Structure formats: C-alpha cells, structure tokens
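Every protein chain except one is present and positioned as in the full complex.
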Amino acid sequence: MRIDARLAHAAFDPAKELAGFAAEGAGAVASFTGLCRSTAKDGATIAGLFLDHHPRLTEKSLHDIAAAAARFELSAVRIVHRCGSIAPGEAIVFVAAAAAHRRAAFDAVDYLMDRLKTDALFWKREDGVDGSAWIEPTESDRADRARWSA
Amino acid sequence: MRIDARLAHAAFDPAKELAGFAAEGAGAVASFTGLCRSTAKDGATIAGLFLDHHPRLTEKSLHDIAAAAARFELSAVRIVHRCGSIAPGEAIVFVAAAAAHRRAAFDAVDYLMDRLKTDALFWKREDGVDGSAWIEPTESDRADRARWSA
Amino acid sequence: MIIGFYGRLAERFGRELELDVPDGTDVAALRARFDGLDAATVRALVNDTTAREDAILGPGDRVDFLPPLSGG
Partner (left out) sequence: MIIGFYGRLAERFGRELELDVPDGTDVAALRARFDGLDAATVRALVNDTTAREDAILGPGDRVDFLPPLSGG
C-alpha cells in the first residue's frame, strides 16, 4: 500500500490531489474533502479557522493514521491536511483511498475521517465575529471513532 | 439540491469533475470513481469494456437515480457515467455528493453507487483476449441494492 | 415500425430494425417473431414506456427490447 500523508501550510486544491492520486490497476477510488464552513455549529458566522500544529508530531500523526488503513485491502491512500489560518470555502482535509473493490475504498475513507477527527494532532480555533473559541472533540466524534476496533 | 447527471460518450477526467463540482457553503464532499480494471472477476485479462446504452432512457435513468439522493441532506449531487468502448484505466463512473455534514455525503455516494450498479440502464460486455461476454448483475449487487428501502 | 435491440440482443439481431407488422399485432406477437425474447427476462418498451404484452402496435411505434441490465 502506497502512503502519502502531508501537512499543507497553505491552501491546496482537492481536485489536483485527486488527479495526482495515481490508481494504477485500482478499480475504485473513494475520496472525501472537508471544507471550512462559514457558520459554526451554533449557527454563528465564522470568519475562519485556525489549526495549530506541532512542528513534527502533527505530520507524523497523519502518517500513522494513513498507515492504519492497511487493515483494508487498499493499493494506495492519501491524506492532505491544512494547518494555519483557513478561510471559509477552503479545503481543510482531503482523503483518498484506492482499492480493487469499492467497499474497501469507501470503508477506508470513512475510517480515516473518523480517525482524523479524534487522533490527528491539531488544535482548532473558530474565529467568529464575536471572538474566538478553541474547540475540543465532541462526543459524536468519539462515538464515530469507537465504531472501529483499533 | 442541485442535480447534474450526464452520460459521457468519450473519456472524461474525474479530477476535473470534482474541480467543477461547486460546493458553495458545503462542509463535506464525498466522491467515488469507478475505473475499468485490466482483469475480469475470474482473473482473466480484459482488453476493455463496452457499455451499451439506450439513446434517451439511459441518461434519464442516471438523472432519476441522482434525484433519489434527495433522501439525504445534500446541497448538490453529480453523476457522470461513460458509455461505449472503455479501455483499462479509464473512468467508468464518477459520483459526488456535497452536504453540510460528512455522514450525509458518504451515505449518498454509497447509495448512488449501489443504485447505479443495479438500476442504471446499461448493458456491459467484457472484451477479453479469449472473446467477449455480456455481464448481468450479480447477487452481491442485488444484495447491496437491497440495503436501501427504496 | 422501428425495433431497437440492446446488449447481447443487438449483437444477435442488429441495433435497429425496420419492420411492417399486420394490423392488430401486439407486443407478445412481435416477441414471438424472434428467438430468445422471453417475456420473463426481456422487457419491452413502446415509445420509451414499459408496455403490456397485449398492447396493440401501430406503424409509427418504436419498440425496444431490453435484456437484463448489467448495471453501471
């Protein structure tokens, strides 16, 4: 399984990441793109996100999570994750998995997103019109993560 | 929900389809690309696929399937499906769904692929080195389709 | 009348066929002219709509015979 896990310090283009995700011989490629929304969970308008990261361990956490997708029958996996200041509409995360069969590709992307939501080494601040707030993982994120045995 | 369902008579680029899939305001975009493999289910080498279609009803079936994804909370859905002669490595189908939340986007793409596998109006021939064979839906495709109540 | 065939049927009978049928011919009678158009597996459309076996066909109709779908 080829693994490509990268921390992006500036805006990136999910379509280009899909284009460059060579899927030689694969029959199925699933992808997910998470984008910065312009409203917070409580409906308030947000001006953007700030994702703080550790200079070495954040990228390592992305790589470790990608490597864990070896539990599925994949030929390749890619994770690209932003850090820093992210404006509404910009991509936060892109995940892709290539497999011979679609179920493995779907399950891998679903799994990777659940893992990223709880185990990726980031600290997120929502910057709203009325100030900023640091976010911690929700119970729902933890429940999603717990769907997978490891 | 914006619906874009198209029959492609020539090779298309899934990355361009993702790039053009405007996801204004959406937080989540899931996609799936099905590619022509170079081996059949029995392991035999295949030279390509031929997907026969009806001049009007095939594209209508794609549109009807896309419209049925309104059962999920989506802002947009796109289906692009090839017909004609398809070489190994070329895309057969691209499906994308945009939603506020990732679970809806994932579920919609999963649902659309299951529907396409049984309900899209195509007749598929595998062209191998030892001749050609017309394919009919497998029991596994029917079981996937039956996961959804309608 | 135009008759359209798809998939394995198109290989066998050609993609499109022009045919004159006697007045009063219904879908079942048209099927019977060809070998392998079993009503249990081959769906008949008249003018793009699924047709009953006793639907009477006229000279301006288009009839399509669809073998089982293989899916996308």
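First chain written, first letter: the chains are A, B and C, and each begins at residue 1.
FYI, contacts are C-beta pairs under 8 Å (C-beta built on N, C-alpha and C of every residue); 3 or more make two chains touch, one makes a residue touch a chain.
For clarity, every value in this text was computed on a predicted model and none was experimentally measured.
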Taking the complete complex into account, tell me which visible chains touch the one left out.
-> A
Sole contact to the chain not displayed, among A:A30, A:I46, A:A104 or A:A120 | A:A120
Note that subunit A touches the absent chain at residues 34, 51-54, 56-57, 81, 92-93, 116-125, 134-137, 141
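Note that only the chains that are shown with their structure count from here on.
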Report, in whole Å, the distance between the mean C-alpha point of subunit A and the mean C-alpha point of subunit C.
-> 51
Centroid distance [mean C-alpha coordinates] between subunit C and subunit B, Å = 27
Taking each chain's mean CA coordinate, subunit A and subunit B are separated, in whole Å, by 24
In subunit C, which residues are in touch with two or more of the other chains?
-> none
Residue numbers in subunit B touching 2 or more other chains?
-> 34
